[in-house]
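Quick one: structure below, then a few questions.
Of the protein chains in this complex, one is absent; all others appear in place.
The block that comes next holds chain A.
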Amino acid sequence: MNKQEYTLSIFTENQIGLLNRIAIMFSRRKINVESLNVSPTEIEGISRFTIVINEVEEVVSKLSRQIEKQVEVLKAYYNTNDDVIWQELALYKVPTSVISEKAKVERLLREYGAQAVAIRSDYTVFETVGHRQETEGLLEALAPYGLIEFVRSARVAIIKNSEGFHLKLKEFEQQEPSEAIIENEFLDKRDEVFTM
């Protein structure tokens, strides 16, 4: 089995310390995290981790099961690049003088679909959104023109073949509520009570 890029999409409760708990699961197995993004989801109180690693499938599947075992983790999916729509955002700061003087640069920007997000007299900031190769391409092209600064975000990804997590969550929450569930009057205030 060959290593390839996998995107893990992990749905969790929003809880202090969980980032550490999840990070440890990678470092313990000596797996390097290529990219990590944590954001809120469409469901209140639920966060989504998007983590990219380079591994063989067997390792990824065992790892995601171990992650899922953590108390605050609701679900961990893993997908290959073919299974997800994904994007990264990149920002490039270049000297404005170069842009205005060298038409070549302008062409480059158009070619890479970059947008200017800030134009100052001394510098201009462009953004591109895309896969690593695309944002990387512009980076290489800009390097000879006095690139001042570059930054790229972590990957965000949407799983192609999925109905969205809220449906899954509904189903999940209906599963085997424990016997005494009705007697527990805190249940309807669950978010206040159990989400810490």
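By our rule, a residue touches a chain if its C-beta (ideal position, glycine included) is under 8 Å from a C-beta of that chain, and two chains touch if they have at least 3 such contacts; residues count from 1.
The rule is simple: contacts and distances are computed from a predicted model.
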In UniProt, out of "LLM class flavin-dependent oxidoreductase", "FMN reductase", "Acetolactate synthase" or "Carbohydrate ABC transporter permease", the chain dropped from the view is recorded as "Acetolactate synthase"
Out of A:3, A:65 or A:166, which is the one that touches the chain we can't see? A:65
Selected from A:3, A:28 or A:160 as touching the chain missing from the view: A:28
Note that chain A touches the chain not displayed via residues 12-13, 16-17, 20-21, 24, 28, 62, 65-66, 68-69, 71-74, 172-173, 175-181, 183-187, 190-191, 193-196
